[in-house]
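Heads up, one of the protein chains got dropped from this complex, but the rest are sitting where they should.
Take a look at subunit A:
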Amino acid sequence: MRYLIEHETALEYPAAVREHHVELRLAPRENRHQTLLSCEIQTDPAAELASYRDYFGNLVHYFSVIPPHTRLVTRLRAVVETCKENPLDFLPAPAAEQRQWLKSELSREPRLNDFVLHRSDAVPAVGKLAELLPVPLPEFDEKETVQDNLLGLMAWLPRVLEYRTGATVVHGALTDALRQRGGVCQDFAHLFISVARSWGIPARYVVGYLDPGIHAAGEQLATHAWAEALVPGCGWLGFDSTNALLVNDRYIEVCVGRDSHDAAPQRGSFKGESSGNQPTVKVSVLDQTQEQ
């Protein structure tokens, strides 16, 4: 599939701010399922952009606007080609060998430990969740493969969480979502990650875009979030528990991290009296596959 993505974020301030520094994690990732054909970022006021690759492999663009200003707009325009038609197109490691497979991956790449060990308000230890749940947490079945366990987990999630637009705030605590039995894609991803990690399976948070054809009812078109887990025999496999789908070529991966904090698309710091309003975000994802 080929997609044209346009993503505009406008920040308005009632009183002028200055010395404004911004980091953007907006550029779609490049991997064997995803090719970045073009990527342009513009800002208004205009600024010189620089970039680096962060710890999680995300391409970060950053810039600063030093003089006073009351509005700051960033625009991304990117064309991405995706090719993962069948996410289950791999030979799964036998259930008996999968623990060994995970162990050797973790010792080969120590950084993966983050995706097992990390806990935060967004992805708490499951011990803190159990009492908030109407049903018991799913247990890992050693006789089944990792991906079957994870598929089971994805099927279990709707029993404790219902999709509700605006139910929770950005980077909100997972317990808040569970208490009210409702959340957005962020909360679905965090819950999936918490449980996967409690099973010793590396899991990470992904921010990206979704083909407009498969959006959850009522979900505003903006960025989407899902979880990836390290599956023996496969590598990272995406689980979109909001939509109960495995991630395929209709998903565009932008940014990954331990939880939503790491993967925030925009982060800034400025000086000035005003605290700033909610940003206005406009996203369009256009399927250009036919135009090839």
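What we mean here is this: a contact is a pair of C-beta atoms (placed from the backbone, for glycine too) under 8 Å apart; a residue touches a chain by one contact, two chains touch by 3 or more; residues count from 1.
Here is the rule we go by: contacts and distances are computed from a predicted model.
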- Note on the structure: Among "Electron transfer flavoprotein subunit alpha", "Sugar ABC transporter substrate-binding protein", "Circularly permuted ATP-grasp type 2 domain-containing protein" or "Ferrous iron transport protein A", the omitted chain is listed in UniProt as "Circularly permuted ATP-grasp type 2 domain-containing protein"
- Query: Touching the left-out chain: which of A:19, A:40, A:85 or A:142?
  - Reply: A:19
- Message: Please identify which residue in A:15, A:37 or A:66 touches the non-displayed chain.
- Response: A:66
- Message: Given that one chain is not shown, which residue among A:15, A:83, A:117 or A:130 touches it?
- Response: A:117
- What is the set of subunit A residues that contact the non-displayed chain in the whole complex? 19, 21-23, 48, 50, 52-56, 62, 64, 66, 106-108, 110-111, 113-114, 117-118, 267-271
